[in-house]
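Removed: one protein chain of the complex. Kept in place: all other protein chains.
Chain IDs A, B and C follow the sequence of writing; residue 1 opens each chain.
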Amino acid sequence: MFQIHCPHCGATREEEEFSYAGEAYIPRPANPEEATEAEWGDYLFMRKNTRGWFWEQWQHTAGCRKVFAVKRNTVSYEIAGTWTLAAGKELYLKESEA
Amino acid sequence: MPNFQPYLQSPLVNFNLPALTVPADASQKVRANELPLLGYIVLRGDLSDAAVAQAISQATGLAVPAASRFSSGEAGVLIWQSPDECLLITARAAVPALLAACGKHFDGLFAQAVDNSGGLTTVYLSGVEHVTLLRHLGVYDFESIEAGDAASTVLGKAGGLVCRVDGDGVFLVIRRSFADYLWLLITKAAIPYRFAVAKLPSAGKSPFLRLVDAGSPSKRPVAA
Amino acid sequence: MANRYSLWSLLKNGLKHNESWQPAWRSPQAKPRYDVIIVGGGGHGLATAYYLAKNHGVKNVAVLEKGYLGGGNTARNTTIVRSNYLWDEAAQLYEHAMKLWEGLSLDLNFNVMFSQRGVMNLGHTLQDMRDIERRVNANNLNGIDGVVLSPKEIQDIVPLMDISAKTRYPVMGASYQPRGGVARHDAVAWGFARGASELGVDIIEQCEVIDMIIEDGRIKGVKTTKGDIFADRVGCVAAGNSTPLAKMAGVRLPLESHPLQAFVSESMKPCLDTVVMSNAVHGYVSQSDKGELVIGAGIDSYLGYGQRGSPHVIEHTAAAIIELFPSFSRVRMNRQWGGIVDVAPDACPIISKTKVKGLYFNCGWGTGGFKATPGSGYVFAHTIANDEAHPLNKAFALDRFNTGHLIDEHGAAGVAH
């Protein structure tokens, strides 16, 4: 059972206070009507499902109800850090470019 | 129109706590009782926005609390819930005026006040083992909660907000529809500790307990 | 079969101090080239190889397993076999598997201890009961056995269950598939391995695929920890590890890999004759031939390849078991473990060609893969051998996630299996 730092509450709490909210930063197509079936299907269902360091979202359900970004290793379960969605996105994009 | 005589019922009404209430004594290592029928107002607004913070302070007379803390004053208790949410606990009678004051001060701001007085209740939990009791109920590090702290966390399979005023006990703010469950869970967990539904102590400096007196039947709102 | 198993062989070998038993399967060096490579030496992969050789005459086949064979979800599940699925496509696929199960021990000459002790899915709400009615009726019209039981009938079959109204979620009824049951999970992998090996399939253990060799949109082979191995057809059956494999080929899959936990009690005399499953209270339990209660816990919400989950999931399951069987409160958990399940959005598998010619995927079985093992291998072998789906797995193609033709089995799958 993880301990997760909520960047909004500024506190490290137990996993039972949070709920998992899936892969982070999946962009919704800007113009869904123009997306092909394949593009739309990709957005809807295809997932990175990364083995290793993974950007995901958790929601502090029992606390502030905020969704935030977590970078976690899906094999070792080590958590590298947690960020607000906005702060995490910068880091995520930088990593994606690298 | 007939002469209506509205009455209020608190969420724990079915346990008939007033009838079970006994005087507090030291042999009761865990004591609990409800602070019935308080007023609860959810205040929404970006607390880091100085204008919002000021508006909240002006409307309530209370300082905006730091993260996971609460402030208190004449109007009651203002509890930090999230970066854009506070919970104001006040006397039931004060709710309409406070809502109006919020409406006035929030004008032009992206901030709101929502009445949730029917949705919540508060339980005072005390006795020398009250922290142990909390440790039976949930994963939070309850020993670390200091005076002025407010922790929103899970208790069993429900949520709850735990506030400490002093070392004697804590105030649990819980949802109406989970109140039965949580009360059962508390009484179950308290079996080893000579549990009692004990008379609430006199208000003293406790901003929570003061609200009970303020909310006594004679001071209840007259139906409009 | 050179090494046929029978009572006679046991006697014969026993007299020789059991020194003459032959290896159950061969462990040859990998050849540089095969007709087909199967990536993943679990039950599904080994079954695929077996049926490729047996039904399609494709015998120049390698099964590559990164660890030891049958060491993934085959070794980590709660061994439940049933075919009472709701939708036609799924029902027919699982029922086909069920028919294969019924002859599997004799077919493989390996007793997989398939035990048709019945599977019961409990209903605790009115909506549960509507869903049960719907599923049992659909099953019957699909030729699958099943009945709806009243609480009283449940009690007759499972005397230790609390069917009283005082429970938090009283038992209102159940669907019951008498032909459902359990099988000995390890034996399934070993039996298929032995059968496939006998037919000429090479099983290469401790051989991890680290990349795919693709030219002009065609698969040419795989790079492994034991060197490059070539084949024009590659079938991947790697459960929770499917996504990393697909990524090597530039294929995206609609999967999320989650920890799924289970535990067993200490061994006791027979006290539960039937498999009992409940989605509403979140637990399922059977008793193994060894006497252990085998209990499936919930799926952890987060993504995880660690073969372990969070303890509160196990605690909730223990509470659920006590809700159903109050007397099991004093029974003790002996051992817990976790597997990695690859969950598809519609809780149905993907048995499909991909955009890479000659590369096939069989994955997304979620919590329900074990019961399909022979059926999965059967249709996947067909798909690989003919480069075209078998009628039974046509609906399970990858393109359903684009067209929207999902086969939503969440109701039938729930947590359980």
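Methods note: contacts are C-beta pairs under 8 Å (C-beta built on N, C-alpha and C of every residue); 3 or more make two chains touch, one makes a residue touch a chain.
Here, contacts and distances are computed from a predicted model.
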Of the options "Ion-translocating oxidoreductase complex subunit D", "Spore germination protein", "Sarcosine oxidase, alpha subunit family" or "Dihydroxyacetone kinase subunit DhaK", which is the UniProt protein name for the chain that has been left out of view?
"Sarcosine oxidase, alpha subunit family"
Result, missing-chain neighbours among shown chains, is A, B, C
One chain is left out of this view; which of C:199, C:321 or C:398 touches it in the full complex?
C:321
Hey, which subunit A residues sit against the chain that's not shown?
1-3, 14, 19, 21, 28-29, 31-33, 35, 37, 40-41, 44, 57, 59, 61, 65-67, 76-77, 85-86
Subunit B positions in touch with the non-displayed chain are 1-2, 4-11, 13-14, 37, 42, 44, 84-85, 110, 112, 114-120, 132, 135-136, 138-144, 156-158, 175-178, 180-181, 184-185, 188-189, 191-192, 223-224
Can you name the residues of subunit C that touch the chain not displayed here?
5-7, 9-11, 13-15, 17-19, 21-27, 67-68, 71, 75, 88, 92, 102-103, 105-106, 109-116, 124-127, 130-138, 140-144, 148, 160, 162, 167-169, 184, 186-187, 190-191, 205, 265-272, 281, 287, 289-291, 306, 308, 310-311, 314-316, 318-323, 326-337, 345, 400, 402-406, 408, 410-411
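In this section, only the chains that are shown with their structure count from here on.
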Between A-C and A-B, the pair joined by more C-beta contacts
A-C
Measuring from the mean C-alpha position of subunit A to the mean C-alpha position of subunit B, what distance in angstrom results?
33
So the centre of each chain is just the mean of its C-alpha atoms; given that, what is the distance between subunit A and subunit C in Å?
30
At least two other chains touched by the same residue of subunit B: list those residues.
none
Subunit A residues touching 2+ other chains are 16
For the complex, which residues does subunit C have touching subunit A?
241, 243-244, 252-257, 301-306, 310-312, 345, 401-403
Sort out for me which residues of subunit A touch subunit B in the complex.
8-11, 13-14, 16-17, 61-66
Where on subunit A is subunit C touching in the complex?
1-2, 15-16, 19-20, 22-23, 37-38, 40-42, 44-51, 54, 56, 72, 74-77
